[in-house]
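The block that comes next holds subunit A.
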Amino acid sequence: DPAIIFDLGGKFDKSFNEAAFNGASRWAEETGGTFKEIELQSDAQREQALRRFAESGANPIVMAGFAFGSALSEVAPDYPDTKFAIIDMVVDQPNVRSVVFNEHEGSYLAGIMAANASETGTVSFIGGMDIPLIRRFACGYAQGAKAANADITVISNMTGTTGAAWNDPVKGSELTKAQISQGSDVVYAAAGGTGLGVLQTAADEGILSIGVDSNQNYLHPGKVLTSMLKRVDNAVYKAMLDGTDMETGFNVMDLSNRGVGVALDENNEGLVTYAMLSETYAAADKIISGDIKVHDYMSDESCPALDF
Partner candidate 1 sequence: MWDFLNLFSVPVLETSIRLATPLLLACLAGLFSERAGIFDIGLEGKMLIAAFFSAAISFNTGSVWLGLGAGILASVTLSIIHGLASITFRGNQLISGVAINFLAAGMTVLIAQSWFKQGGRTPQLEGAARFNPIEFPFAETFMPVPVAGPVYASLIGGHALLVYVAIAMVPLTWWVLFRTRFGLRLRAVGENPAAVDTAGVSVVGLRNAAVLICGVLCGLAGAYLATALQAGFVKDMTAGRGYIALAALIFAKWRPWYALAACLLFGYLQAIALRPDLLTAAFGFKVQIQLLDALPYILTVVILAGFVGKAIPPRAGGAPYVKER
Partner candidate 2 sequence: MTDIAPAIELKGISKAFGPVQANKDISIRVMPGTIHGIIGENGAGKSTLMSILYGFYKADKGEVFISGRKTEIPDSQAAIAAGIGMVFQHFKLVENFTVLENVVLGAEDGWSLGPSLRKARKELINLADEYGLNVDPDALIEEIGVGMQQRVEILKALYRQADILILDEPTGVLTPAEADQLFRILQRLKAEGKTIILITHKLREIMDVTDTVSVMRRGEMTATVKTSETSPQQLAELMVGRKVLLRVDKTPAKPREAVLEVKGLNVTDDKGVHRLKGIDLTVRAGEVLGIAGVAGNGQSELLEVLGGIQSGEGSVKLNGAEIDLTGRHSDGQSRRARGVAHVPEDRQREGLIMNFAAWENTGFGYHHDDRYNRSRLMMDNAALRQDTEEKMDRFDVRPPNPKLAAKSFSGGNQQKIVLAREIERNPDLLLIGQPTRGVDIGAIEFIHQQIVALRDQGKAILLVSVELEEILALSDRIAVMFDGQIMGERLPDETDEKELGLMMAGMTREAAAAQPQNAAQEG
């Protein structure tokens, strides 16, 4: 059986981990198979969980989160017959599939929509833990917003520097209020559980928000502009479907293979105008075709559109 390990936020974080869970559930529904799962409670459990699953014969083992990187590089060589898939991190081992997403591309589209929807000329971003990965989201978002409106102001805040930053809705909510006071009327949250506080406050205060990872439009219908989809579910689904024959190596999910994107559904149709939509689609086409190159923060740890 395949197994999946969720990161600290838990599988019902309505965001990253939940997307992974959805992917696994879809696989189970469609194939009638079962999978083992565990929600991590602490950093120290990572290696233990991996080993326990490997020992128990689970294969492949999927894990959602960059933080598994160092544990997996320890464990993978010990179980050469087991296949592993890690999301959001590159682990260079023969039996590991590393899936990374071009979040900057999806965020770019979210930026375009935000700039179009903003009436104040200020949009904002709230990240979870301040790490290069999250800066990549912010940077893509800022580039998109500036592309749609060169005069726009983009504010960016990070919730914290530790794992707790993923699960601090109180702080998320206060950061949102602070950004509103600075004029922002669209806020994009890439912050796991903290984002729930951001979306809630945005809804309470009557501004628009942008969700992340999963489709979060339904959380506050008519108040969430869109969600930057990161198809973790697809990656998990695919890894489980491939099963023990999974091809290993480096795997990039981007706009072209629908690994990232923005969400449109009945919850936000009233918010998205036709003009906004066509501009977004046009940009998406250009990114896929290579006419627009979205700068990736992680490539050189710098961002042309935003200061951190």
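Throughout what follows, a residue touches a chain if its C-beta (ideal position, glycine included) is under 8 Å from a C-beta of that chain, and two chains touch if they have at least 3 such contacts; residues count from 1.
Selection rule: all candidates are chains of the complex that A comes from, given by their letters.
Keep in mind the model is a prediction, meaning the values are calculated, not measured.
The contact partner of subunit A in this complex, picked from the candidates 1 or 2, is 1.
Against candidate 1, in their complex, subunit A makes its touches with residues 9-13, 39, 157, 160-161, 164, 167-171, 173-175, 177-178, 181-182, 193, 196-197, 200, 204, 219.
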